[in-house]
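The complex appears here minus one protein chain, its other protein chains still in place.
Let's turn to chain A:
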Amino acid sequence: LLFSCLVFLKGVGTVERKNLSEDQAEQFFRSGHTNNWAVLVCTSRFWFNYRHVANTLSVYRSVKRLGIPDSHIVLMLADDMACNPRNPKPATVFSHKNMELNVYGDDVEVDYRSYEVTVENFLRVLTGRIPPSTPRSKRLLSDDRSNILIYMTGHGGNGFLKFQDSEEITNVELADAFEQMWQKRRYNELLFIIDTCQGASMYERFYSPNIMALASSQVGEDSLSHQPDLGIGVHLMDRYTFYVLEFLEEIHPASQTNMNDLFQVCPRSLCVSTPGHRTDLFQRDPQNVLITDFFGSVRKVEITTETVALDPNLVGLETRVPNDEMATEPLKYAEQLPVAQIIHQKPKQKDWHPPGGFILGLWALIIMVFFKTYGIKHMKYIF
């Protein structure tokens, strides 16, 4: 009672109560992860599948914006749209028509590109059975406290997803890969999002714990694309990911939005297909799962309260006398381009050269035509 009075008098009551309740909230809902990873896969190639690359890049952009660094993102793009010869605006990939939002940006780091995006490489990334020569940026170095977001998009069917127009990954293989990950404790919780036709079939076979799955359409339905851009000439995004992107643009690293809101994204009226989700394997209630648990990288922190007592005298350090640097002139760059000189110099006198072969030939042609037309009798007036 006294405490609450004091708090009231001080006028910081709301802040302190909010701190207490946030503390309690933390106790109940914390997910137990300490780092976040994302594996984003686009499986289609060819220019008319522009929208799949745009889908993946928009999820990449959101995930980076919310805090996951490139070193924790494995981005796999099966084709290069930004530098495709058919792209009228090179080095861009747009997600909104009228070229409103360029999701390619300045610092996209693609880890698996073009023909490297195969079912085998994807499964190797997930299970960790990777050749020792693979660079670090191509590995999924998650541990038992990692929350992983896996996003896949492309063309799919009932129970499979097509890679590169030449091979497929089945839902059974995917489920087995996740089980291999679970047995080696390569994830704490996993969020699987898929935007393809009949996407719900891909998560039917999962049997490992702590997996939550979302899909853009049910079995038997097609996922539709969103808007075409008449300037670029292709459909820019798929509907489901377009609305997910709009939803994610509202999220910032401190937001408390939970998964139930993500399940409501893109209802049938907007998406035409019926998005589905699966939470039976997930231990926590989706109400308590924050969006930033998977899409962002909000780290748990603790205040350091103790120190180790060190005795500097015991250390055999030679105290290096800091060199008093003599005051040197500040260093300057040498003039790389003498701009002043160029601006003020007079135009150079060009030396005269006799006309080259082309000019001579041209004049000869003109003269011959003239004489052909008007007759040879004019020749004597020339010579």
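Simple rule for what comes next: a contact is a pair of C-beta atoms (placed from the backbone, for glycine too) under 8 Å apart; a residue touches a chain by one contact, two chains touch by 3 or more; residues count from 1.
Assume contacts and distances are computed from a predicted model.
Selecting from "Septin", "Cell division control protein 3", "Phosphatidylinositol glycan anchor biosynthesis class S" or "AP-1 complex subunit gamma", the unshown chain of this assembly corresponds to "Phosphatidylinositol glycan anchor biosynthesis class S" (UniProt protein name).
From the options A:R136, A:H353 or A:K372, the residue with contact to the unseen chain in the full assembly is A:R136. One of A:T170, A:Q218 or A:T274 touches the chain omitted from the figure, and that residue is A:T170. Interface with the hidden chain, as seen from chain A, comprises residues 12, 16, 19, 22-23, 32, 34-35, 67, 69-71, 119-120, 123-124, 127-131, 136-137, 139, 141, 143-145, 170, 172-173, 176, 180, 183-185, 253-254, 283, 297-312, 314-318, 320, 322.
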